[in-house]
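What you see is the complex with one protein chain gone and the rest in place.
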């Protein structure tokens, strides 16, 4: 599988099959999945906690560390898909809607090179 | 856009165009993005913090709350894609690899109906 | 040490001595410490992610699990104190001020038995 050819629904199915085969839907309440997602996001963050923002860019050149980060990112995606499955949320439509909202909230003219209002 | 027809690379492009138009790659170090991802995951969790696991399943029937959760989940996905873009990680391949690892770690026979070793 | 007799400043000193002995103030920027705190909070959460809210109360009766949770809670407190040290924040005064704000935000009459506006 690769991002060029894989549709979201295919990834959702991979996760759904895994969960169903283990009868894990009983544990996959949205509350529990939101915790699992936050926990995986924290494990991802762990790889960057003591290094500078510059050094975190250099991590892409370290195959060992990149491979660990890649695995944590997969975990985050896995629970994102699992939560979408449980709540019947179409992720592509949700992202499209949110990006439209973001376009209005962060107009290019005003936010080019600035991350927020306080970053003058 | 919908999950049935949208490929991962299309979603990645949506995010990448948004970021580049605002010249935000300068802020999007992996360290910062991992923080952003954890923050969005926490905002998602906020909707479930005081309710029971059972009530969290019922949230799918409340259009107002579901719409809020949908938006937070889109934020989580957005930063997942942004981080994949910065580190050149193919998410579909990463997920496929991780699920294979999970298959070995959680054999169906042993984990059917059990979430972990301590859940006898 | 015990909570009955230990003052906040004593705990802050314990952490400060540990950090200074290792010359770790260089890593203890508020940004990094806020990440460390969030990571420890996630590790604490891990112990509760797949169980019900009721079962999480029963954890107090399981000495093994309680001891693990106790250690994670100590880690959270440790980084809370470290951040207070770095930013020269008096925690007792900060808590006192916040609880006064909370008294106004959540009047007893209105919130007795209700966790928020939507919990009618």
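In order of appearance the chains are A, B and C, and numbering begins at 1 in each one.
Keep this in mind: a residue touches a chain if its C-beta (ideal position, glycine included) is under 8 Å from a C-beta of that chain, and two chains touch if they have at least 3 such contacts.
Values in this document were obtained by computation on a predicted structure and should not be read as measured data.
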{"item": "Chains in view touching the one left out", "value": "A, B, C"}
{"item": "Chain not shown, touching residues in chain C", "value": "1-12, 14-15, 18, 21-24, 26-27, 29-32, 34-35, 37-38, 41-42, 44-45, 47-48, 51-57, 59-60, 66, 69-71, 73-78, 80-81, 83-84, 86-99, 101-103, 106, 108, 111-113, 115"}
{"item": "Interface residues of chain A (partner: the chain not displayed)", "value": "35, 38, 42, 50, 52-53, 115-116, 119"}
{"item": "Missing-chain contacts mapped onto chain B", "value": "27, 32, 35-36, 38-39, 41-43, 45-46, 48-50"}
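Rule of thumb we're sticking to: only the chains that are shown with their structure count from here on.
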{"item": "Chain contact graph, described as a line, ring, star, complete graph or other shape", "value": "complete"}
{"item": "Interface sides of chain A and chain B: same vs different residues, half threshold", "value": "same"}
{"item": "Chain centre separation in whole Å, for chain C relative to chain B (CA means)", "value": "26"}
{"item": "For chain C, residues that touch 2 or more chains besides their own", "value": "35, 38, 42, 50"}
